[in-house]
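Okay, so here's the structure we're looking at.
All protein chains but one are shown in place.
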Amino acid sequence: MSHHTILRVVAKFLIPPIILYALYVQWHGDYGPGGGFQAGVIFAVAFILYALVFGLDALVRVFPTAVIRILFSLGVLIYAGTGFVAMFFGKNFLDYSYLGHDPVHAQEWGILLVEFGVGLTVATVMIAIFIAFASRIPSISDEEW
Amino acid sequence: MTDPNIILIALLMPALTALIVSRLDALPDMRDGVSILGALATFGAVLLTLQAFLEGTPLSITLFEVMPGLTLNFTLEPLGMVFATVASGLWIITAIYSVGYMRGAGEKNQTRFYICFALAITGALGIAFAGNLFTLFIFYEMLTVVTYPLVAHKQTPEARAGARTYISILLGTSIAFFLTAIIWTWSLTGTLEFTPGGILSGHISPVFTGVLLALFAFGVGKAALMPFHRWLPAAMVAPTPVSALLHAVAVVKAGVFTLLKIGIYIFGIGLLSRTGASEWLMWLAAASILISSIIALNQDNLKARLAYSTISQLAYVTLGLALANQMGVIGGALQIMTHALGKVTLFMAAGAIYVATHKTHVSELDGLGRQMPFTFAAFTIAALSIIGLPPLGGAWTKWYLMLSSAEAGHQVLIVVLMISSLLNVAYLLPISARGFFYPPSRQRGYDMSTEKLPPVKMAEAPWFCVVPLCITALGCIVLFFTIGDLYEFLLRIPLLPLEGVTP
Amino acid sequence: MPDTMINMDLVTGHYNYWLVVVLMMTGLFITVSRGNLIKKIVGLNLFQTSVFMLYISMGKIKGGTAPILTDDPATVYSNPLPHVLILTAIVVGIATTALALALIIRIRESYGTIEADEILEIEHQIDDPDPSPTNPANALMARIRGNR
Partner (left out) sequence: MSNLPALQIILPLMAAPICAMVGRPKFAWGLATLVAWASFAISILLFLSVRDGTVISYDMGGWAPPLGIEYRVDVLNAFVLMIVSGMTSFVMPYALKSVASELHESQHAYFYTAFLLCMTGLMGVAITGDAFNVFVFLEISSLSTYALVAMGAARDKRALTAAFNYLIMGTIGATFFVIGLGMMYMVTGTLNMADLAQKIAANGDSRTLRMGFSFVLVGIGLKLAMFPLHLWLPNAYSYAPSAVTTFLASTATKVAIYVMARFMFSIFGFDYDFQANTMQFIMLPLALVAMFAASTVAIFQEDLKRMLAYSSVAQVGYMLLGMSFLTQLGLTATVVHMFNHALIKGGLFMAAGCFIYAVNSSRIDDLKGLGRIMPWTSAAFVLGGLGLIGVPMTAGFISKWYLMQAAFELDWWPIALLIVASSLLAVIYVWRMVEVLYLRDLPEKNDVRAVPLTMLVPMWGLLLLSVYFGVSADITVSAASRAANALIGASNIFWQSGG
């Protein structure tokens, strides 16, 4: 794809804002529309775009599959762990009021943490799905289309 | 000895024997010895229970409760004692006999054979001692399952097919009808205990009494009531000791014994005679007696002929129950004993003939009588007992059954019994006759009256085979003379409400 | 009339339900009738989407805004609960689709086709063509066929 110069340049310009936007959606999620699901997908889009333009190998170099595997597990763990720790403070599962002195504030922190876990998992899982599909060796050669 | 655990000991003895036998695959002599010893020990234990019972100690043991009110319980009662004694006593004899037979005939898988054989005795004893219908059903099923490998023993396609018929009819009827009847009884009365006088009285309408009795009668497939008799001839593919013990004693007797027990302790003879619910069963039994005798006439295979004879003889017991009076019950119970002794002798004789000469068909037996005098003599005695001639045990059975028929006012049945005796003569005695009086290789147009029969060297089967069948043949004679005590004993069968009904 | 139990303010007319029903049946029909596995998945997605729309339209309140807290207490909100539920359902739907597509790729790799009828034919060939004689039922069937 070396001759698609315009594409490469535009992509390189686009990727940082996409990631930034994803982060915005992510950290905004505790008190407005947004949150981990949406942010995660947007975040993943940046990487998928990168892979589409620069090739799968480039993506895997940036984001090794082992890392992806650890990260998507970690996301779930962050989510469940946040709730789990609550139990040690005598609260119910997912009751975040232990995180701060006043309950409202604590809930905000809790949601932030949980959403981070969700975002992490969604982003990495989307990338993982993309890699998994894209990395299959095609059994039909390009000419046959 | 009044410890009720003696029942358990008697029950576990054969199982223990099976366990030990299973470890002795490599030592055939030890294995066979243990098998016989186990039989002796079992018989001893049964005799101990019998003694305790005669002393009048009510023995009962409850192992555990499966569901509230549904227990695994063993209780001694007269009928069960008769069956237990017969089954365990004849086990000794067949155990000795099977050693001779299995070795003589060179069968494979002998260890499996002895294991299943012993387990079958556990099943039979469990049925005999069962204190409620549930326990009885468990051991009934167990008996079916453990005898299946015995029937299929030869593993030939015919053996497999026979065993398949065997298992499908026995399991099929027991699950489809017997179990339904049991659960029905349970939902009607809330109990399954064997209670003198029956438990159903007052819980069921006369019409349904008939239906329920039908479920039981056909459900107990081991009683070989027509039209569910096919398994019995099919099971004749088994080695002869199996046919002898299981299809003359344990399995078929378990069937009719179960029927008797159900009639006496679940329905109550009083209920049966009051409602007349068992009248159809009576006619069916009579039909069974005649039809299977006629079929037996046409069987050339010796064991098949004996099998059809068994079907006919089993129907005697059913008949005794269906007549629903005391004489009938006693006749039925006696038939369990006398027929067991008689038929086991016949089967063992058939086996001895097979071991000695590899002949299985009636038409091949010409002249063998002089070659095997003991076998054929025993065969003749047993045949006469089955026919019902004094001074042999079988005579009494017919006597009481005829008394019972008269008492019930069904004189036709006396005729049926007499015709049956004639048919017995017709299909059993020709075998002896062929053995003793026909020349070994009969040619066409040979004149029997003038020519002298050629001398024959005696060539009996191994003594392990011959001695047991002589003992049982003697037993047939002994039974005739000890009938008084037996009768007294059988009078103990509690038929409570009956005393008010009949004089 | 029992239908009055539905809050009529929530449902301004039934036209949305009709649309949903049409979409739903289209999706279900495609799923069931198409032999191509990908088309099946397309149908399945259509089917699921129609349900999402059913929920969302159910939660809509006439004149209601997005359910975000504002300082004005007079604001009418749409019912946020269906949105939350459907967000979850969408995630489930995506997971299902991804899994289904992954399966299709595997099927394509090992069968060389994604047409249901061709796959079925291949599977029939894998099964032993001659019925086993140990099965009494088969023996019976063979005998019946033989007699004819």
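In order of appearance the chains are A, B and C, and numbering begins at 1 in each one.
Just so it is clear, contacts are C-beta pairs under 8 Å (C-beta built on N, C-alpha and C of every residue); 3 or more make two chains touch, one makes a residue touch a chain.
Not measured: the values here are computed from a predicted model.
Undergrad: Which displayed chains does the hidden chain touch?
TA: By the stated touch criterion, the chain not on view contacts A, B, C.
Undergrad: Identify the residue among B:Leu12, B:Ile175, B:Ala214 or B:Ala406 that touches the chain left out of the display.
TA: Missing-chain contact among the listed residues: B:Ile175.
Undergrad: One chain isn't shown here. Among B:Arg160, B:Arg274 or B:Lys359, which residue touches it?
TA: Of all options in B:Arg160, B:Arg274 or B:Lys359, contact with the hidden chain holds for B:Arg160.
Undergrad: For chain A, which positions touch the chain that isn't shown here?
TA: 69-70, 72-77, 80-81, 83-84, 87, 91-97
Undergrad: Counting contacts across the full complex, list the positions on chain B that touch the omitted chain.
TA: Against the missing chain, chain B presents residues 64-68, 72, 134, 137-138, 141, 145, 149, 152, 155, 160, 163-164, 167-168, 171-172, 175-177, 179-180, 183-184, 186-187.
Undergrad: Footprint of the hidden chain on chain C, which residues?
TA: Counting over the whole complex, chain C touches the hidden chain at residues 2-3, 5-7, 10, 24, 28, 31, 37, 40, 44, 47-48, 51, 54-55, 58, 81-82, 85, 88-89, 92, 95-96, 99-100, 103-104, 106-107, 110-111, 119, 123, 126-128, 131-132, 134-138.
Going forward, only the chains that are shown with their structure count from here on.
Undergrad: Looking only at which chains touch which, which shape fits best: line, ring, star, complete or other?
TA: other
Undergrad: As a quick test, compute the distance in whole Å between the mean CA positions of chain B and chain C.
TA: So the centroids are 64 Å from each other.
Undergrad: Roughly how far is chain A from chain C, going centre to centre by Cα mean, in whole Å?
TA: The separation of the two C-alpha centroids amounts to 27 Å.
Undergrad: Roughly how far is chain A from chain B, going centre to centre by Cα mean, in whole Å?
TA: Roughly 79 Å separates the two chain centres.
Undergrad: Hey, which residues of chain A end up touching chain C in the complex?
TA: On the chain A side, the touching residues are 32-33, 37, 129, 132-133, 136, 139.
Undergrad: Applying the document's contact rule, which stretches of chain C touch chain A when the two form their complex?
TA: Answer in residue numbers: 66, 68, 87, 91, 98, 101-102, 105, 108-109, 112.
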